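In this view, the complex is presented without one of its protein chains, the others remaining in place.
Going in written order, the chains are labelled A, B and C, and every chain counts its residues from 1.
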Amino acid sequence: MIDKRVRTLAEAVAGVKHGATVLCSGFGAVGEPVELLNALRWSGVKDLVCVANNAGTGDEGLAGLIKDGRVRKIVCSFPRTTDPHCFEAAYKAGKIELEIVPQGTLSERMRAGAAGLGGFYVKTAAGTKLGEGKETREIDGELYVLEKPIRGDIALCRADRADRWGNLTYRKSARNFNPVMAMAAALTAVQVREIVPLGALDPECVVTPGIFVDRIVVV
Amino acid sequence: MIDKRVRTLAEAVAGVKHGATVLCSGFGAVGEPVELLNALRWSGVKDLVCVANNAGTGDEGLAGLIKDGRVRKIVCSFPRTTDPHCFEAAYKAGKIELEIVPQGTLSERMRAGAAGLGGFYVKTAAGTKLGEGKETREIDGELYVLEKPIRGDIALCRADRADRWGNLTYRKSARNFNPVMAMAAALTAVQVREIVPLGALDPECVVTPGIFVDRIVVV
Amino acid sequence: MKPLSRRQMAWRAAQDIENGAYVNLGIGLPTLCSDFIPEGREIVFHSENGILGMGPAPKPGEEDKDLINAGKQLTTLVPGGVFFHHNDAFVMIRGGHLDLALLGAFEVSESGDLANWTTEDPNFSPGVGGAMDLAVGAREVRVIVEHVTKEGRPRIRKACAYPLTAPHCVKRIYTNLAVLDVTGDGIVVREMVEGFDLDGLQALTEPRLRLANDWKRLEAPEV
Partner (left out) sequence: MKPLSRRQMAWRAAQDIENGAYVNLGIGLPTLCSDFIPEGREIVFHSENGILGMGPAPKPGEEDKDLINAGKQLTTLVPGGVFFHHNDAFVMIRGGHLDLALLGAFEVSESGDLANWTTEDPNFSPGVGGAMDLAVGAREVRVIVEHVTKEGRPRIRKACAYPLTAPHCVKRIYTNLAVLDVTGDGIVVREMVEGFDLDGLQALTEPRLRLANDWKRLEAPEV
């Protein structure tokens, strides 16, 4: 029997090593796996590289990890979001490294990691400061930059419903980065609102097939 | 008001020029837009480059286009499928050019076209006959080939339900290449089983958002 | 002299959005445009966090915390609207599937270069969001921007001083004083507010302006 359910948040994030790359889903606080991120903070892990769209809201979740000095580097498209004071304090104090990646490129780099691609050419950022230092190539008269895949050691995600195989559905715009991050890590842990019996999710409407999911926990 | 419904198959395929690149969905006969392909045949258009997984089944749809000598070249992963006699006859007579592309690369090249990418590196076919002549690159110790995007002048697709905005749902394994082909062409025509009122499709379960669709016709 | 208010600028830009268009409205001023779509036009608003068919802000009691726009404000979905993930949202953006991106700007150059993501102010961490993807990907990029800064410095420049979002992407500029088109042959004034002639507008604009033969007065209702 396949059963990806775990009972505690601590079990869901167990085994993450210092220095790990953590894909942290959410767009601002929506779709953010706050409780899993809190559990990662309690686990004591440090020197993390976090990949996220923003850099944390308020004092919990990703913001809490940053507040506690656990994040060595953040890779994101837009660090400032609603109440980013934990990030801002760390950034001004020079305690966190920041890599800015255009939002679509951030998503596409993770998809490339998930899809076994070695890299891709994209127009975004070509001819700009964010494209500097990247291999640039003219294709059909337009400039493209080469972007490399991103893979996480763990992805922390948040979904609405799951079954024991790890099939997932989401709710409205809380879907955002969750499906791509779930695909792009060696280990994927997901907090869900509800676990339903196998077969209860419509097979036409599952957004993340269970093959991408390793651990699910109800929050 | 946005209304992508057209009344006839002829209207759905109107405007395709000689020499056009046509993305023809389906996996064998499942999900194949047979009636749209028949309409394209009746339209008299010729010298087509067809992109498909297979090369037609029986005498209708893609097979019929090939039988009538309308297809100059086919780009596919596996030409032989159930009853491929139209293709086989044209191929043996030297009347059709064949480009074999691995199935995943075929799909990914169309996605790259849909996503505005200039190309991507993939391991598939590296070090094989199908990788010969392609730019090869070592990335993290493994060989990759550079693959270019494919875009169609028109995509012919088949879905289950649609609304007047062109939002689509599919049925079981008839989904196959339809969503990626629908995204990857300048014009996308879709034959559907049923058109439902706007708002009747669950916004969480629409597979192809209407932005990718131009014309829908009930068959 | 009747410069437009911010709401009037949004109103003017909204008049040019065609029926059936798929449109992404940038954060801030462009977002206001959705309030001013002319009667009878059906427009589909896209949001990079996975929404097509965004509606107006929710009425009291109808708020859903899982339904926000790219500016992280609560929003709604219209009938026919759908949800998808971030990656598909950027396939739409980058792949040329959006008819229009209407964006804010710090500066625009005479060749249509756009600078709207960072002023390199050391007091703020930089952030780009989806700005670069929209600038390179939408079929047409238009900008809504105050004609000059608070200090009176032109925002339409020979070359942008701030870091670029994308080169050669802007086609039309809506300011509080004028509507301007970026053409292969320089910037052309399509509309000017009352009280301005070409010399007056030129004095507030860095690159050389040309006046369209069929130029008009830029007028907007009180909105």
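The rule is simple: a contact is a pair of C-beta atoms (placed from the backbone, for glycine too) under 8 Å apart; a residue touches a chain by one contact, two chains touch by 3 or more.
Not measured: the values here are computed from a predicted model.
K.L.:
In the full assembly, spell out which visible chains the left-out chain is touching.
P.N.:
A, B
K.L.:
Which of B:K4, B:R111 or B:R164 touches the chain that is not shown?
P.N.:
B:R111
K.L.:
Specify the residue from the set B:V13, B:C86 or B:A125 that touches the hidden chain.
P.N.:
Only one listed residue reaches the unshown chain, and that is B:A125.
K.L.:
Which residue, B:M1, B:L98 or B:A200, contacts the hidden chain when the whole complex is considered?
P.N.:
That would be B:L98, which touches the missing chain.
K.L.:
Out of B:A14, B:A174, B:V196 or B:V219, which touches the unshown chain?
P.N.:
Considering the complete complex, B:A174 is the one touching the chain left out.
K.L.:
What residue numbers in subunit B mark contact with the hidden partner chain?
P.N.:
Residue positions of subunit B that touch the missing chain: 27-28, 30-31, 53, 55, 76-82, 87-88, 91, 98, 100-105, 107-108, 111, 122-130, 170-180, 207.
K.L.:
What is the set of subunit A residues that contact the non-displayed chain in the whole complex?
P.N.:
On the side of subunit A, residues 1-2, 111, 113-117, 163-165, 167, 183, 198-199, 201, 203-204, 206, 209-212 touch the unshown chain.
Quick note on the criterion: only the chains that are shown with their structure count from here on.
K.L.:
What's the distance between the Cα centroids of subunit B and subunit C, rounded to whole Å?
P.N.:
Result: the chain centres lie 35 Å from each other.
K.L.:
Quick one: which residues in subunit B touch 2 or more of the other chains?
P.N.:
Counting only residues that touch two or more other chains, subunit B contributes 115-117, 204.
K.L.:
Which subunit C residues sit where two or more other chains touch them?
P.N.:
In subunit C, 77, 83-84, 90, 93-94, 136-137 touch at least two other chains.
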